[in-house]
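In this view, the complex is presented without one of its protein chains, the others remaining in place.
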Amino acid sequence: MDSRSTSSRTLPGRESRLAADVGLSDADLIEMYRLVVLARAIDERMWVLNRAGLIPFVISGQGHEGAQVGTAWALEKGKDWIAPFYRSIATCLTFGMSARDIMTAQYATANDPSSGGRQMPGHYGSHEHNILSVSSPVATQLLHAVGIALAAKIRKTGQVAMTSMGEGSSNQGDVHEGLNFAAIHKLPFIFVVENNGYAISVPAAMEVSVADVADRASGYGIPGVVVDGSDVLACYAAARDAVARARAGEGPTLIEAKVTRLTGHSSDDQQTKYRSAEELAAERGHDALPRFREQLRDAGVLTDEIEERLEAKIAALVEDATEYAEAQPDPDPAGATRYVYADVEEPG
Amino acid sequence: MDSRSTSSRTLPGRESRLAADVGLSDADLIEMYRLVVLARAIDERMWVLNRAGLIPFVISGQGHEGAQVGTAWALEKGKDWIAPFYRSIATCLTFGMSARDIMTAQYATANDPSSGGRQMPGHYGSHEHNILSVSSPVATQLLHAVGIALAAKIRKTGQVAMTSMGEGSSNQGDVHEGLNFAAIHKLPFIFVVENNGYAISVPAAMEVSVADVADRASGYGIPGVVVDGSDVLACYAAARDAVARARAGEGPTLIEAKVTRLTGHSSDDQQTKYRSAEELAAERGHDALPRFREQLRDAGVLTDEIEERLEAKIAALVEDATEYAEAQPDPDPAGATRYVYADVEEPG
Amino acid sequence: MPPRTFIDAIRETLADEMRRDPTVIVLGEDVGKKGGVFRATDGLWAEFGDDRVIDTPLTESMIVGTSIGAALNGLRPVCEIQFADFIFPAFNQIVSEAARMRYRSNNGYGVPMTIRAPYGGGVHGALYHSQSVEAFFTHVPGLKVVVPSTPHDARGLLRSSIRDPDPVLFFEHKKMYRSVRGDVPDTDYTVPLGKAAITHPGTQVTVVAYGLMAHYALEAADRVAEDGISAEVVDLRTLRPLDTETLLDSVRKTGKCLIVYEDNRFGGYGAEVAAIVAEEAFDYLDGPVTRIAGPEVPGVPYNHVLEEWFMVNPEKIAEGIRTLAAY
Partner (left out) sequence: MPPRTFIDAIRETLADEMRRDPTVIVLGEDVGKKGGVFRATDGLWAEFGDDRVIDTPLTESMIVGTSIGAALNGLRPVCEIQFADFIFPAFNQIVSEAARMRYRSNNGYGVPMTIRAPYGGGVHGALYHSQSVEAFFTHVPGLKVVVPSTPHDARGLLRSSIRDPDPVLFFEHKKMYRSVRGDVPDTDYTVPLGKAAITHPGTQVTVVAYGLMAHYALEAADRVAEDGISAEVVDLRTLRPLDTETLLDSVRKTGKCLIVYEDNRFGGYGAEVAAIVAEEAFDYLDGPVTRIAGPEVPGVPYNHVLEEWFMVNPEKIAEGIRTLAAY
């Protein structure tokens, strides 16, 4: 059931207890940590660029990264599918997109792999990596992931499809319809709800009628799991179990990760208008990044040396991605009418 | 908490145990029985008329009548609201519509109170009786009932809004969105699912991912109750409790009544193509009508004399309604463009 | 082959395409054991089984949304919306998602999916079982919209639709299912998307129509022929992309154009046809571009008297031709 065979090559016996407990290698843990830190670093750079007037819009994944890396890690890259949402930077990085891929989306360059500069930043996607193109109307992607899972079942590909969205979005009708269908057909499908307690300004108590979105799972006859989104390995374990169920033909799982939104909803939002300073300060304590770091350090997996190396590498990556993206040309309007339909004469 | 003050005038002490147990009078029980029998008689007449080529389309409530009369009985006529569906003949009769009202809808006469002959039979409605106009796209009416309940709460009218639909329809997205909102705001709203095991030809196992639709209630933090739809008084009791909760500001309730569909989906459907003869025969045993009759006879509430009187009256009513409807003129095409918008010059 | 009904042509083409291409699946409400409420999918479940013929729950957004996903992962779904009237719950999935997937992903993803739906009035279907909904979709770049009028075209166009790499809405007039018959070659022919047909050549007035109205237009052309008027009927067949060449060639020849559609007039599909003709054939026009369409009410009323009042029929079209010819 090891879905990450490529990245857990080291022998189990030589791994830390922390890694062994969840069936991963120390190298896995370090790579997971690197992804969390990388996602955060790219994200922070986006805000700097936005405040400097270089990119007009930012939508952020800060506070969600741990849950994203943890859950996405359980899937098999190049085989399984992810239908992410606008906060899914860490998800996309985990599933194969690069810092340059993310940064060209911010600049909406001609070679932005997500959309060629057609979509707003945050609307990632990559055919190469089985990452579905994100759209803005929330929750629609759940049905696409269910359909991908249906095709996987019919074609017997062994693939699993995972989708993610916020708790606010989970109230959309499409979610109900999709969970019902996926459950009836026991599709290899995983629904990750990243519950950060707000839909823009509306607090969870005003947008979800239950404390845990996971409570809705039983209404479809599927397991619903609540995990602490700041606990990367708990997120991983929940997703790993869900993947196992999915591959075994046992059907979908709903995983609710309790995360936090460390920034405003987007660069257009001023969250101090509806969240108190105390609340915002308290939420900082729910950040997966420092927690994962401490955990890995305590376990002896993350050493000063490794950390320094990672830090330097990530700084260089972010620098490179920014410079690269900034240097890329804007899309040519001459191509703006292409790909409304398949371009039979000139395939893209 | 007695919501039927007009119809339970007789003293409790003089009532049968059966009536007293659910807080009703014997007169109530007889009237409820009359409504079940009347609904059935009208319905059977519809099929006769259809087979005779007199009306082109029938959609039937046979097998649902007990649950409909039981649940609707708990509401207060002229105050509360009902948003019914196409099988709701007995619901509409219970809430104040007459046999003529139902029959003019079959003939689509000019004076059909539901729609003036504009809608197909089965699309009942009555402003006079707070019965919402039925449309065809299923489940939309749930949101209307929730909105009616919202207005009741804001305007502090003390009204309750009830809606009903089939189990197949309950999978529509609107249901999810509406239950979530109604639960958040603890609206005086009751959702009745009349589960007859089929959505046209699709059996429940293929259209609902759980055995009981009522299991979905907990996902919204509201009570979900399963009742035997052939047990009229159990349906009443469940609705009575739901009404009490609603009026007390405790929010919505989901009631699932297990009913049976004694006919094809409609006059266009041949159900023997997808249901076995054995199944159809077995389902007859789940009919509320004979069961309620036995129950009332056993309790001494229904006597030969009462039964004969009822029978004669109902036969006359159905006869009258048919003759009346048949004699009514068709709508005048000259009025066919009216009421697209409010008709300011000539109010209707 | 003996002449086939319109619905035979559809059912047989579905079966053919499923035999030809194992990635084609059919899904929708009651499409399995029952074979569809109109029986357009009758026999498919028996032949192709549960995996390829799926009786879905009663949830249109799910039907379309999962079809999009299935199309992304290697299948070619042909989904049925039981009545075109019930396509609106899926509107967001069709317009926001299916139509834009290719464009927004810069050709990263495409959605080879066909959505079949019976449409149209005249069958006592009332407000919610009679609608013409094409105008809502013909406006949308990224979608293709097909409305065949003959068994021959139904077969050829359904083949093209299923094999197309992009989402196609395929509307079938339900009144034609059993009332229209015609020859259907037993070959693997296709009718290309985006090509109209001149179904009745003429010289004085161009009548543009599609679906059931294409038949009524032919009847009307016969009627006015008795008055000595020569009408040319253009059956559009595909509404998006529109075959403007055939359309404009005809109008430039006749100098007059009458557009017929069953939907209510204001903002209906024929408005775009009129606008194109008015702009691009202006110098050739010997009379106003006119339209015969449904009245401005929110649906076809049920009572047969009202339904007749609503429906466009051959005589109304003939009157329109006569008036225009006399202009």
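We call the chains A, B and C, going by the order they appear; numbering starts again at 1 in every chain.
The criterion applied here is as follows: contacts are C-beta pairs under 8 Å (C-beta built on N, C-alpha and C of every residue); 3 or more make two chains touch, one makes a residue touch a chain.
As the structure is a prediction and not an experimental result, all values here were calculated from the model.
Here one chain is not drawn; of A:113, A:147, A:168 or A:197, the residue touching it is A:168. Across A:24, A:37, A:92 or A:108, the single residue that touches the chain missing here is A:108.
Among C:16, C:249, C:280 or C:319, only C:280 touches the chain that is left out of the view. The hidden chain makes contact, of the residues B:180, B:266, B:295 or B:322, with B:180.
Not every partner is drawn; the one left out touches chain A at residues 56-57, 108-109, 115, 117-120, 123, 135-138, 168-169, 171-174, 199-202, 206-208, 268-269, 273-274, 330-333, 336-337, 340. Residues of chain C that touch the chain left out of view are 85, 88-89, 91-92, 95-96, 99-100, 103-104, 127-128, 135-136, 138-142, 240, 242, 264, 266-272, 274-275, 277-280, 282-283, 285, 287-291, 296-299. Touch with the hidden chain on the side of chain B covers residues 81, 83, 112-116, 118-119, 123, 125-127, 132-133, 135, 137, 140, 142-152, 154-155, 157, 159, 161, 173-174, 177-178, 180-181, 184, 338-343, 348.
As a working rule, only the chains that are shown with their structure count from here on.
Centroid analysis (C-alpha atoms only) places A farthest from chain B. Averaging Cα coordinates per chain places chain A and chain C 41 Å apart. Chain geometry summary: the mean Cα position of chain A and that of chain B are 46 Å apart.
Multi-chain contact residues of chain B (touching two or more other chains) are listed as 171-174, 206-208. Among the residues of chain C, those in touch with two or more other chains are 56-57, 59, 61, 89.
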